[in-house]
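Take a look at the following structure, please.
Of the protein chains in this complex, all but one are displayed in their positions.
The block that comes next holds chain A.
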């Protein structure tokens, strides 16, 4: 496949991510911060996000598994996850976190467990999508092209 096609595929894919609500404007802001002095900015931030989120999700699972659930701790974790996800523009993850926090306030275990499942699901989805995005970018760069900016 030639560079032009690869670039087009990349652009379409990125557009679809925005359209389906996986990413929002904040991600675009991140992309703007990437320049020659900081060429892997987005990649670094996203990788950090993956590590952080996996740790948080683990902690959440453990906290909700306790016989008596400490909702304050759960809320703190969710708050962190919400902050991180909104910083990189993972919109759907952020939205689930908002609902998650409501359930924590109501101390509703069922709701929390449901939300945890949902968050895990959304996180897995967005992780998949972002990894695919990076792969496509690598392909474009390998073929000698440059990442098209909006």
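The rule we apply is simple: a residue touches a chain if its C-beta (ideal position, glycine included) is under 8 Å from a C-beta of that chain, and two chains touch if they have at least 3 such contacts; residues count from 1.
What we mean here is this: contacts and distances are computed from a predicted model.
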Among "Protein YAE1", "Ethylene receptor", "FAD-binding FR-type domain-containing protein" or "Auxin-responsive protein", the UniProt name of the subunit that does not appear here: "Ethylene receptor"
Decide which residue listed in A:48, A:62 or A:124 touches the omitted chain of the complex. A:48
Interface residues of chain A toward the undisplayed chain are 25-26, 29-30, 32-33, 35, 37-38, 41, 44-45, 48-49, 52, 76, 79-80, 83-84, 86-89
